Each structure stands twice: as structure tokens, then as C-alpha cells.
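A single protein chain has been removed from this complex, and every other one stays in its place.
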Amino acid sequence: MIEKVIFYVFAGILLAAALLVITARNPVHSALSLVLVFFTSAALWLMAEAEFLGIALILVYVGAVMVLFLFVVMMLDINIAVMREGFSRYLPLGALVAVIMVLQMLLVIGAAGVDLSGFAEATNPALSETNNIRMLGNVLYTVYVYPFELAAMVLLLAIIAAIMLTLRRRGGTRHQDINKQVRTTKAERLRMVRMASEQKNEQ
Amino acid sequence: MKLIYLLIVLAPLFGAAVAGLAGGAIGRANAHRLTILAVAVSAGLSLWVLYQHVSGTATSFNETIYTWAMVGDLRLEVGFLVDRLTAVMMVVVTTVSLAVHVYTVGYMHDDPGYQRFFSYINLFTFAMLMLVMANNFLQLFFGWEAVGLVSYLLIGFWYKKESAIFANLKAFLVNRVGDFGFLLGIAAVLFYYNSLDYVEVFGAARAAPELTMSIFGTEALVVTVACLLLFIGAMGKSAQVPLHVWLPDSMEGPTPISALIHAATMVTAGIYLVARMSPLFEFSETALTVVLVLGAITALFMGLVGLVQHDIKRVIAYSTLSQLGYMFVALGASAYAAGVFHLMTHAFFKALLFLGAGAIIVALHHEQDMRRMGNLRRYLPITHITMLLGTLALVGTPLFSGYYSKDAIIEAVHLSDRAGAGFAYVAVLLGVFITSLYSFRLYFLVFWGEERIDPHAREHMSHLPRYVLPVMQWPLILLAIPSVVIGYFTIAPMLFGGFFGEAIFVAPANDVLALLSEKFHGSFAFALHAAVNPAFWLAVAGAIVAWFFFNFRPSLLPMVNARLKPVIEVLENKYGFDVLYNQGFAGGGRLLGRALWRVGDQGLIDGLIVNGTARTIGRLAGLLRGAQSGYLYHYAFAMILGLLLLLSVFVANWQGWF
């Protein structure tokens, strides 16, 4: 009973925050709402006894990704007015479509009634005997080795694509070349000039 | 063996591809070297194949080379059927083709389309080989259409010449009529015998010769209908009355083509077809009668037209028509072997005559009118001798090849008891006289008598490049040899020795050649038999008449012409076929077409559908183009709408609203 209450509280906050993410006028508010979304989902995961995922979500997404995101948002000067232009114009049509779709989905899912007999009975040992991380580790490199390796390829691809799209070697930029500095010779740096002493001109 | 057959077929195709696609790059000399080499390979191997068949070391070959596609149970295949009939055809095609290739080096020496020409004739050789080597109707049809295409291209080879364009269009249209029948024939075969493979079809036909179908409300034998339809195709390709009109006009093409395609090989495809289909035709008395009668009509009446022509090539063209008629007569009398035998001898001496004519034409700088020739034996001695040999073969001089083949046909018809055989016998006998008359008319007009050569042309003759005449004369000599002797050596095995074996099927009741063989006591005796043969004396009479009017007393000619004026007019109008076709069918068709165009096309289709459609589409497109705005959110929204649509379909489906 108490679990259910907690679940609905977190789930409600999650939905509200998610709505805020897309409706907030200020991008900073949007990003902060997203942080809240992550927090509440982490809480839901914890309730489902997936503590590793919950913690990873907070550490990785809230701790790293969102902070980076906030930095970027704050550094860019985004014109709020322009972004929201046309919002009200398209709202009625969009809302209509959304309502119809939600109705249809409710109709179907409501009628379908999910039969969960297809799922294998959970055979996990009690939490006291093992823990989430160990279980994940057990399958990640065995049963799921193929998708795991593929995920690695996706990450490699992301790195390559990101570098390719953003790294520019512009001409004329100043940079230090240690090798060059070390290997320099006197002739390159020093110019001996011989000149006759000049006469000071009177003003 | 398979490899050799493939090589025979593919060598000319390769040559055609290289000369056609890279002709500019490899140059003129290499183009002719390559193509001649390709045909020489084919010819050499074909001779070898024939030798293998004759000596009995090779048996009949029937295999699928490549399965092109499967449609249900129907296999569309490329395959070869090589038996003795095929082998003979292969040798005829490739050797004549080889001679023509060599000859072309001289004939086309100053033509800008040199490589193109070699590419075409190589391609033709390929197509013709595909036709004769086919083991199924589909490939036969491919070859049939391919040779037709090349023929079309070559008749219009000088595509800037108005008359050539007209001629190739005419050939194309007339052949379409024939091909339509041919295609229907194949369809009938496929429909009733459920196969396109020769062997299977023949087997099915033999198993159920009495199979009938209902057509136009009457019951008809399937085999008769199929044979008649196939024969319509043969009529188109082999220029039989009434689909003969394109062949004389096809002489607008270069002369080597006239020799190769329109005398020796392609036009004999119809003969080959009927001979190959003998297991079908034998079951249909009706079809054979039609073949016999139409062949006889062509043989006699087309020869008559040849009498009044002045263009040297047209005379030979009408002669070809007439000789093709002889071949069909043989087929119609169930003497298939005699038809094919005449096909072979005719291929050699007719190609010889055409090439000889071509040599004259080139020497006289493209002069074709016999009224401006005469006394040419002084200038072109070799051409003269070889042409004389060809003429003697054509008219059927004893011991020459033409004598054996033609006399065999006449005797076979004489012995046949088929309906119409009596008429055919008279027609082919008279045809002998006519043949002799026009042949010697040509010979005397061109080589004897007073010189009527244009001074220009004479000038030109002394300025020809030195290689031209020799390179054109070698093929003449090459062809003259078989023209003279081949009949003497081959008549015994081909007609009476059961040479064709399984390839040709003759019902025992129809076998006139078997009757004839009882009278046959060797080639030489057969030649001596000429003395008691009306055909021989008719030929002599023809020759004498020709000599009298065209050489000895040409001054009498105008008087005779005046007496025979009505007859000559009919002949000069070619019995009015051209007028009928041009004004009747073509003109009527045009009228009908115009009427339909007015009402149907302009009114209905253009007004309602085309322009109407264009308008509707324009409006619709304008609407849709609004959606393709370039804005990302429009696109995303369109996707959402699409999802909504699919969801709605899903819901509607689920609720059973459909």
C-alpha cells in the first residue's frame, strides 16, 4: 500500500516535470526540470530494486550530462520569443491530433488487458544474497555480449562523428609546437645586424 | 560440343559488339579484320560440325544452355538443337556470310558507315544462327525478330536516302503482319501443347493429331490452325504472295545485304521454319495445300514481274521471290528435303548473282539500270564468267547445282497427289521458262550488246582503288564453285539417302521423295535424264528467246512490247499489290486512324483524361506541395498525422468497421 502511494507520488512528479521541460519558457528552467525528471525516475528504479541503474542515472545524467547541458544553455544566448513563435498558432491542431491519438491508445490498451504470462517468472535470488551490480555483470559479458559490443561500436561511431563534424583546423591559428621550439637553432632566432652608429638628429 | 556451339554463336556477337561499340576506336581495318575473323571462326567450326554429322561421329544435340526465367510451369530457355538440318543451315549461313564479309571490304570501301556495317552483318550472323539453332519457339522468335531488326537497319543503312527509309518502313510493316500471325501461332502451340520446346510440342502433336479447337464458330484441327498461323509468319519473312511486296524494295539497301539477307539466308528462314516444323505440318493436309498453292503462285507470277524490271538488283530480287516459291512448293508437296536442298543450292548461286551485280554496280559507280550497261564482259571478265556460271545454275542447266534441286522439286510435285499439285506442277514448269528468260535477259543486257555506259561511270571505273575489284572477285569465285558442283555431290545423300534422319518427319503416305528415289540412279544419270525432261527444253527455249530479242535482234523488241502492252502494264504495276496496300490498307488505315484520333484521342482522351488529368494533378500537387515546405516541424507533424492515420486504420479494423 505504502509502496503504491510512493510510486504514484514520484510518477506524478515525473510527468509534471516532463511537461515542464517542454513548456517552460526559459531553457534553464527546462534543463532543471529535466534534472527533476531524472531524479524521480531514479527513485522509481530504486523502488523496482534496480538500484544500480538508479544511481547510474543520477551520477551520469544528473551529475555530468545535465550540468554540461546547463553550461551550454547558459553560454548561448537563445531568443525565447523567436523559439516560441507560432506555438499558439499550431496549438489547436496539435492538441486535436494529440487528443484523438490518446483516445485511440486508451481505447486499445484499455481493451487489450495485458496478459503477462509470457514473462518468465523472476528467478532472482533474494537481494540479501546478491546485488544488482553483480547480476548485471553476470549477464552483460555473457548473454548480452553481442549487443554490448554493438553499443561499444555506437559509442565509437559517436566519437568519430562528433570529432569529424566539429574539429576544424583553421589556418592562421597560433599554437605551440614543443618539438619545434626545442629543435630551434640560433640562426633562426638571432639576426646579427651591423650598422653604423647614427647621428642624433636635432629636433 | 556445347562449347563449340556456343563459340559458333557468340563469336559473331562479340565481333558485332566490338565493331559496333568501339568501332571508332579500333579503326576501319581492324573492324573488318575482327568481324571477318569472327565469322571465319563460326564458318570453320560449322563446317567441322557438319563434317561430324555427315561422318556420323556426332549425334543430334538437344540441350538447354541457359534457363532464362520460369513462369509457373513454363520454362523460358535458351537452348540448341543441332541435327543435320541445323548443321546444313549453319554451314550455309556462315559460309555465305563469310563471303559477303570479305566482299564488303571492297563494296563499302568508301562508305563512312564502314564499321557500323560490319557490326550489323556480324550481328545478323549471330541472330540467324540463334534462329536456326533454337530448340524452342521462344528462341526461334527471338532470332526471327532479331534478323528482322537487322534487316530493317540494313535496308535503311543509307538513312539519308528517302527511298531507303520508305523501303525499310515497308519491310518493317509487312513483316509485322507476318510476325503477328507467327506470334499467334506460337501462342496456339503454347496454349494447346503446353510447351515451347520443339521435341515436347512435336511429341504432343503426334500423340493427339486429332485435337480440335473451336474458332469462329467452327471446329478446326489445332494443328492446322497452328501451322497456318506459323506459315503466315513464314510468308512474311520469306516474302510469299501476298506479303512479298517488301522484298523488291529492300534492294535499296547495300548489295552485300541483298545477297546475304535478302537472298541467301534470312528470307529462307520461312523455308527452314516449315521444314523444322514438318512434324506439325505433316498432320495437316490443309496447311500443306495452302503452302503448295501459295508457293506455286509466287514461283510463277513473281518470275513474270522480273521480266519487265530494269534495275539489275530488282530482277534478281524477283528471281529470289520466284525461287522461294519453288522451295515452298517442295515443302507443300511434303518433299521437305528437296526444299532445303534447293535452299542450299540457291543460297550459293543467288548470293553469287547478287555479289556479281554488286561488283558491276560498284564498278559503274552505283549505276543499277541495265539500260545503261552492256558489253561489260570486256571490262569485268571474272565477274562475267562467274555470273554466267550463276545464271546457268539458276536456270537449271544439267550438272549444275540448280538443275538437281529444281528438277527434284518439279518431279516431286509431279508425283504428289495433294490437292493443287496439278496446278503447282504447271506453274513450276512454266516458271522454268520464265526463269530462263529473265536470267538470260539480264545476262545479255549486261554483258553483251552495244555499250550504253555513262561516260562518267567509265571514268570512275579506271579510278577505283586497286584492291577493290579483286577483293570483291574472290568471294565470287569462292561462291561459284559450290554453285556449280554442290548439287552433283549432295543430291544423292540429301534427298534419297535419309540424310536428315529424325530432323524431318514425313508421313509414309506423303513421301514423294521415296517414290522419286525409285527413279534415281545416280547424279550423272539424273543429269542425262534432262534430255527427256520438259523442264530442260523449256529452259533452253527461254534462253533462246532471250538471246534472240536481247542480243541477236534487239530491234524487234519495241514491236513485241507494243503488242504485249496490256500484259506489260500489269507486270510493271506488279499486279497492283503496291497500289492496293498503299491506298487500300495504308490509306484506309490512315483515314480510320484520323477519325479515331479526332473522336477518341482529341475528344475523349486529351480532353477528358490527359489534359483533365494534368489539371487535376496540378491542383493536387499544389496542395501537396504546401506540405513539402522545407520546415522541419511540418515534416514531423506529417509523420504524426501518418501515425494517426495508421492508428485509425488499426482501430477501425479492430472494431470491424471495414
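Chains here go by letter, A and B, matching the order in which they are written, and residues are numbered from 1 within each.
Convention: a residue touches a chain if its C-beta (ideal position, glycine included) is under 8 Å from a C-beta of that chain, and two chains touch if they have at least 3 such contacts.
Basically, contacts and distances are computed from a predicted model.
Entry comment: the absent subunit's protein name, as recorded by UniProt, is "NADH-quinone oxidoreductase subunit N", drawn from "NADH-quinone oxidoreductase subunit N", "Peptide ABC transporter, permease protein", "Aspartyl/glutamyl-tRNA(Asn/Gln) amidotransferase subunit C" or "4Fe-4S binding protein".
When the full complex is taken into account, the listed residue touching the unshown chain is A:111, out of A:5, A:22, A:75 or A:111.
Contact with the omitted chain, checked across A:9, A:74 or A:143, is made by A:143. Contact residues of chain B toward the unshown chain are 21, 66-70, 617, 620-621, 624-625, 627-628, 630, 632, 634-636, 638-639, 641-643, 645-647, 649-650, 653-654, 658. Those residues of chain A that touch the chain absent from the view are 105, 108-109, 111-112, 114-120, 139, 142-143, 145-147, 149-151, 153-154, 156-158, 160-161, 164-165, 168.
Simple rule for what comes next: only the chains that are shown with their structure count from here on.
Each chain gets one centre point, the mean of its Cα atoms, and the points for chain A and chain B are 79 Å apart.
Across the complex, chain A is touched by residues 633, 637, 640-641, 643-644, 647-648, 650-651, 654 of chain B. By the touch criterion stated above, chain A contacts chain B in their complex at residues 90, 94, 97, 100-101, 104-105, 107-108.
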